[in-house]
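Let's look at subunit A:
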Amino acid sequence: MGKVVEKLVYERPKSLTDAHTHYCPGCTHGVSHRLVAEALDELGIRERTIGIAPVGCSVLAYYYFNVDFAEAAHGRAPAMATGMKRANPDRVIFTYQGDGDLAAIGTGEIVHAAGRGENITVIFINNAIYGMTGGQMAPTTLEGQKTTSSPMGRDISIAGHPLKMSELLSTLDGAAYVVRHSLHDVKHIRRARKAILTAFKVQLAGLGFSMVELLSTCCTNWKMDPVESLDWLRDNMVPFYPLGEHKVIDAVKDL
Partner candidate 1 sequence: MAKQLWKGNEALAEAAVRAGLVAYFGYPITPQTELLEYLSGRMVRLGRAFLQAESELAAINMVYGAACTGVRTMTSSSSPGISLMQEGLSYMAASEVPVVLVDIMRGGPGLGNIQPSQADYFQVTKTSGHGDFRPLVLAPATVQEAVDLVYEAFDLAEQYRTIVIVVADGNIGQMMEPAEMPPMREINGDRPHWALVGADGRDHRIITSLELGAERLEALNLRLQRKIARVKREQVRWKEDKTDDAEILVVAFGTMGRISTTAAEMAWEKGIRAGVFRPISLFPFPAARLEELSQRVKRILVVEMNAGQMLEDVKLAVGKDYPVEFYGRMGGIVPLPDDVLEAVERVHTEL
Partner candidate 2 sequence: MQRSVVFSGFGGQGALFAGQVLTYAAMDAGHHVTWIPSYGPEMRGGVARCTVIVSDDEIGSPVVRHPDVAVVFNNPSMEKFQRELRSGGKLIVNSSMVNVPVERDDITAILVPGNQVAAEMGDVRMTNMVLLGAMLAAEPLVELEAAEQALRDHLPERKQHLVEPNIVVLRRGFRNGTQEQNR
């Protein structure tokens, strides 16, 4: 019998609290929370970070992050983050926003924050639906996708086209790092983790606006089980929302 060596391979990041989340079983919010927390831990910046929660399913994110946190009005998190960062340039400021928050009611705020090159980090959860209010059509809902406010499927002639926010924001000169990743399998989750780390490094280096869009699931409102949801994301969202680095300025490559 050889000696038993205990090796800790998995623990809760210091940047998460031990609270039980209210998220539905199978929801990918838990994964993205953890990825953000791991990045804060790894960079050793938890103690000087302030997060901003949106209105949407992650409205209570402040209970789950062991980080100072504020709760914004719907869509206004980038403005609030701007105020915090301008008054406290030495703090790390990030927003955590859903698609309704960032791509509908808060479009003006996110565009101008990116345009100014606001030195903040944005975690953008795109699950193509309004979760908290019960599954209405989002600005990112796919054509033909059924929601409680597009019961026959999103009709482009009525509701117009879904917004591709990473592509849109990557056209702005102030954006330093804008990437899209997906949480539908382990390989992609690992890529997302690395991107989130990079996004915070961009802020620490003072390079300007950074955003990581995360394609996510909503099994409850998509009316699928968790595994079906991940498959649906892979088969439907990934083809429409191309993954990858939409904007990476040269200075980021040197990080």
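Note that contacts are C-beta pairs under 8 Å (C-beta built on N, C-alpha and C of every residue); 3 or more make two chains touch, one makes a residue touch a chain; residues count from 1.
Candidate selection criterion: all candidates are chains of the complex that A comes from, given by their letters.
Computed from a predicted structure; not experimentally measured.
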Subject >> Candidate touching subunit A in this complex, from 1 or 2 >> reply: 1
Subject >> candidate 1-touching residues of subunit A, taken from the complex the two chains share >> reply: 17, 46-50, 52-53, 59-60, 62-63, 65-73, 76, 79-88, 91, 108-109, 112
